[in-house]
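This report refers to the structure that appears directly beneath it.
Removed from the display is one protein chain of the complex; every other protein chain stays in position.
The chains carry the letters A, B and C, assigned in the order they are written, with residues numbered from 1 in each.
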Amino acid sequence: MFDQFGLLPIDVALGVVATWLMLGIAGLLLQNNRLATQIIFPAGAVCSLALALAGVGGLSETSVAILPLGLPDLPFHLRMDALSSFFLILLGSASIGISLFSVGYFRNMANDTVALLTLEYHVFMAAMALVFMADDAYLFMVSWESMALSSYFLVTTNHEQPEVRRAGFLYLLIAHVGAIAILMSFGVMQGGHGDYTFNTMRHTHLSSFWASATFLLALFGFGAKAGILPMHAWLPEAHPAAPSPVSAMMSGIMLKTAIYGILRVSFDLLDAQMWWWGVLALALGLITALFGVFFAAVQVDMKRLLAYSSIENIGIILVGIGLTLIFHNFQKDALAALALTATLYHALNHAFMKSLLFLGTGSILHATGERQLGKLGGLIHTMPKLALLMLVGALAIAGLPPLNGFVSEWLLLQAFLLSPGLPHAYLNMLVPIAAAALVLAAALSGYVMVKFYGIIFLGQPREEKLLHVHDAGIWERIGMLCMVVACFVLGLFPTFIILQIDFVTEMLVHHSLGGSALKHGWLLLTPIQAERASYGPLILFFIIVAGGVITSLTVKKYYHGRLRRGPAWDCGYPEQTSRMQDTAEGFGQPIRKIFEWFMGVVKQVPTPFDTHPHFHSETHDRLWNLFYEPIKQLNEIIGIQVGKLQHGRIHIYLLYSFVTLLALLAFIQ
Amino acid sequence: MNIPFTAQIINMCAAVLLLIAFAMLSQRRILSLINLFAMQGLVLSLSTAVVAYSSNQTHLYYSAGLTLLLKVLLLPWILHLLIRKLNIKWDVETMFNIPTIMLIGLALVVFAFNLAAPISQMAGTITKSTLGIAMASVLLSFLMMITRSKAVPQVVGFLAMENGLFFAATSATYGMPMVVELGIALDVLVGMFILGIFFFQIRVAFDSLDLKHMEKLKED
Amino acid sequence: MEIFWVLGIPLLGGFVMAALGTHRLAPELNSAMSFGTLLAAVGLTVRVISSGSFSVWDEQFFVDAFNVFLVALTAFVGFTSSLFSRPYMRIEQHHGKLSVNMLRLYYSMYQLFSFTMLLALLTNNMGILWVAMEAATLTTVLLVSLYRTPASIEAAWKYFILCGVGLAQALFGTILLYFAAEKILGAGGTALLWTHLNAVKTQLEPTVLSLAFVFLLVGYGTKVGLAPLHNWLPDAHAEGPTPVSAVLSGLLLNVALYAVVRSKVLVDGALGSHFAGNFMMGFGLLSVVMAAFFLTRQKDVKRMFAYSSIEHMGLMTFAFGMGGPVATFAGMLHMTVHSLTKSAIFFAVGHAAQTSGTQLMDGIRGLLKTSPTLGWGLALGTLAILGMPPFGVFTSEFLILTTAMHAYPWTMPFLLTALGVAFAAIFGRVQMMVFGETTGERLPHPPALIPVFVHLILVLLLGLYIPPYLAAWYRQATALIG
Partner (left out) sequence: MTYTALFFQLLQNALVLLVAPLLLGWINQCRALLQNRTGAGVLQPYRNLIKLFFKDAVLAENASPLFRATPYILFACMWLAAALVPVLATDLPLSPAVDVIALVGIFALARVFISLAAMDIGTAFGSMGARREMLVGFLAEPALLMVLFTASTISQSTSLITIVETLAHKQFVLYPSMTFAGVAFVMVLLAENARIPVDNPATHLELTMIHEAMILEYSARHLALVEWASALKLLAYMTIGFALFMPWGIAESGDWKAVPLALLLLFIKLMAGGAGLALMETLSAKMRIFRVPEFMGTAFLLAVLGLLTHFLLEMPA
């Protein structure tokens, strides 16, 4: 689409990256100028738009570029094929809204903080863009770690709070260990002849053992970034700690870089897959999804809740990848294409829905200064515009028609339903169970979202100060509006989106839905055939709207329209206060009761004789004790033991070198 | 059995060196330790001179003279000076009891000989078997440094080790190039001075030369 | 001729500073001397790049790509460290830790120390190499014990005895080398010249050389700080003045490793096997792992970074041990970036310790608040040394790890564990020092942060772009040492 300017998509993308970097530096230099941020962030948003367009251009035509940087015999290779372009679109389109929102959000922060934020924020985006475009292991790792680093500094923006520091540390540590694992997987794939371009990796053939090792390393490494169990521990810590636009960016976009990595390695770089990889991914994904949604249901901090919901969605995406792997291995390419489409679609959806919600929490945080659900409530009266925007987000992420969350889940379920006929009997058994678990997770996310939205916006304000808070500012609303629009477009016009995704599926599994998806016009989404499955979100939407409108009109017409306002029914108990509403803990209580065995619940129940009865109950992540604590302690123990070697006594030291000498001499004898 | 007389002398010296090394290992009194060290130097320079004579390598004479000057006169004198200044003539207590150390030393000698055996076969010099002894005396002085708990004996052990090295240099090969030997000698000398300064500093800091005070720096 | 200046200026400087060390402008003079050395080194480098390697003074001195790049590095870091030590030492004096005479000793020894290192690098004679190493030990011993505190004296003593004994082993190794060489090259001067040895290395007697290598490795390895011979290193780094810690970590260890590599070339050549390489890999791996676990329980900041130096020297030794174009290239790159980064870190740490009046990490808090530049310097330096892109340390680690992953997969678990543990240990503490509320107060003299950022910027550039001439230079060196 840029041909008329003689530009390749990748040139545009690189231009955007460069501009971002320059904007960041400008932000750092102009730090005493208030206006700077007001200009820089919108400019960044414009770049995002350009990037998205470049991505659209890049879907159909692969373009490459080589920058004379990096290692002497390994300049930076960049490549923009369908997969990269798709994720670049994701990055570009989702970051528009976030950048616009940030203009308003960083409005009243200290100058130097904003300056640093501006730099880190734009470097972060640039790094992510480079991750998607990198075509050699070195550039990939460099941008990957730069991404981790910049996001780390973003997370620790207000580092005065110890828990923020802890969160940042945990995040960077897990990210770094993951990065080393990824690096090793590249080490295997480069196949000896120190050439690290992806192109060589594509053509090196690995034995099944080494291929599996690579896949496992990559899954571990990228999983650490995506928050797949059991490497999820950083996620619910880091997301709440970060400023909201950053949380949105991390949860909405950065997690997808890991998805991109898994897809890139397992479908593009590795020449052959094994079916059990798929099963592994499927199982991990399901566990992650269920874990995430269970814990989301019992959270009392709104950003933590969203963080856990991100874990759930990543799980769902991973399930999709697993299915794709399985189908692809049994040469069921149509199904593989369907599953992959669902996966990518959900990744795209999640980018918008989750960013929207995180941005919303940001506005709430600004207005009320509260993150605890237990101290919010009734905001729909004081922040009506925000409430409306957030309602869309909540419904979308709850996977309800006709919004976008439903489309991807629908596609994924179709993939499950059409799966029978795999050569493995056990797989055939496993698939419906997996589908059941997936549906359970999806249904629970509805529960979570009702809790989230209801507790924050509905009911009566639980605190005095909530009565006079201001609604979200204009910039913030514009930012969120972009997201809302995206949610609707993705929800109502799936066929067009799928046509774009087809380029990716064509590239990865050599098959696409394109033909069948559009057979029955753009109104009906028919992945295989109309008889087997079809879904017309637009029709659905219109029927519901029409139904509602008709009803209300008729009612209006024949009803006298008399209406009285009165107090809520107090059930014969006059002293009802807003504190008697259901709390977040209360709302999560049934889930906690059902899954108590699964999560470590610490309760403090008052005795009947307490003068100041106080009920307290918190839910802990058991995996922390099962998985992280032992490692920590082992490390401690070894540390102590090794420390003993540094004994302080010179004779002992002499003895060391003496023994070493004798040992070596004896060895060469 | 027709080894030339000079070679016999050198082997003799080697044997004496080893003997002295053992004597130092077992020596309790610090003064006699230093005397033994001086004696070792004497034997060393003697053997160097003999090698020089037998292989008429002139530069070895210099080296012998250097050794005599440095290791027999200068260093022992400095050491004497030091212990007089620091008045430390006390007995040297070792970390383990002497017989054990002797046994270990014996084992070391055997080990060193085995190690050197294949090499000394190819030695071009008239003194084949001395390399093993040199190595043995190096290891013995190492052992001595490990087992002595005071600063001065440790340093003496250090110097004795250098003697062993010199003996290796002269006997196995006809001495290192002159420039190298000079450099080594210079280092040893400077090192000795610095050590001397150190003894005083240690005295000031810990008012004792016992190394057990110097175990503060460690992981805890 | 450049060689004359490269060696002459610092040697002269030693005596000049001994004479004028008490003068008010002594620090500036010191820096000037180092700067002169740097200029001469640059000249030498340019000449080598343009006209290839050469040797002078009947081959006693020899310059090739391998050592000239170390010479340039040594001169550069020596200069920046002297810049740093100017304010640092003034502040120490202001805090009453140092007397004027101590300062004189410091400056004079500083110059002599850089002389000995340059001599060790430039000489062609394995014997002189040993002499220079020993001399370097002696000078640094005086530097480490500069404060005359019990702790510093203890550290210096251990340093002296351990390295002295170690080097004695190295001397024995050298003798054995000579012993093997004189049969081919004949007795006398030329038999210890590395160039000659390298020429005939295939004819040298394998058994002798293997024996010699053991002694050389143990000897110079002690100086490199390979586990389990490393014990002197943390003490010496922690107790000496910070500029000394910087040059110890940044330069001296490199020089020692240089000696090991030179010997490795000969030995592997003679044995026609990977004998020496395997030894080095083993020691390197052991050092990396042990250092990582030492790191987990550190309290003293300089001690911690000393252990990190052990880790990185281990990594380099491992890389050189693996050999092959990529690994050797990576090893040399790692030498460069490690010296730059680690010295930068020590600069920052030094001032950090001065602001908060303690070297204990629990006492250092909120550097970003006390002095933002200092805080950022430390934070970025630490991230760089931990192998975070886009800093250059990552580049070399990338090459080393990927090569190892392919050539020796079994080393991976160790390296992965070690790097992870080290990251957790170091970063966790540095974060505590950098972030949060501050406890420090302002410094009497403005801190020298230009060196810190100059180094970091260089490392950053090396991470993103290795200039072609530098690359060509590394490649020549790689070709030399295989």
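The rule we apply is simple: a contact is a pair of C-beta atoms (placed from the backbone, for glycine too) under 8 Å apart; a residue touches a chain by one contact, two chains touch by 3 or more.
From a predicted model like this one, the values you see are computed outputs, not experimental measurements.
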Shown chains that the omitted chain touches within the full complex: A
Residue of A:Q161, A:N199 or A:S552 touching the missing chain in the full complex: A:S552
Touch criterion as defined above, residue of A:I474, A:I594 or A:L634 at the omitted chain: A:I594
Hidden partner chain, touching residue among A:L7, A:L413 or A:M599: A:L413
Hidden partner chain, touching residue among A:I474, A:I544 or A:V605: A:I544
Given A:V46, A:L365 or A:V439, the one touching the chain that is not displayed: A:V439
In chain A, positions touching the absent partner: 377-378, 380-381, 384, 387, 391, 395, 398-401, 406, 410, 413-414, 417-418, 420, 428-429, 432-433, 435-436, 439-440, 443-444, 446-447, 449-451, 453-455, 458-460, 520, 523-524, 530-537, 539-540, 543-548, 551-552, 555, 558-560, 562-571, 576, 578, 580-582, 586-587, 589-591, 593-594
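Everything that follows uses one rule, which is that only the chains that are shown with their structure count from here on.
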Graph class of chain-chain contacts, one of line, ring, star, complete, other: complete
Label of the chain whose CA centroid is most distant from the centroid of chain C: A
Chain closest to the middle, measuring from C-alpha centroids that were averaged per chain: C
Centre-of-Cα separation between chain C and chain A, whole angstrom: 44
Averaged-CA centre spacing for the pair chain B and chain A, given as whole angstrom: 70
Intercentroid distance (Cα basis), chain C paired with chain B, Å: 31
Sites on chain B at which at least two other chains make contact: 115, 142, 145, 214, 216-217, 219
Set of chain A residues in contact with two or more other chains: 643, 645-646, 650, 654, 661, 665
Footprint of chain B on chain A - complex, ascending: 643-651, 654-655, 658, 661-662, 665-666, 669
Chain B residues touching chain A - in the complex, by the definition given at the top: 95, 111, 114-115, 139, 142-143, 145-147, 149, 211-212, 214-220
Chain C contact footprint on chain A (complex, rising order): 68-73, 112, 137-138, 141-146, 148-149, 156, 159-160, 162, 165, 168-169, 172-173, 176-177, 180-181, 183-184, 186-188, 190-192, 194, 196, 635-636, 638-640, 642-643, 645-646, 650, 653-654, 656-657, 660-661, 664-665, 668
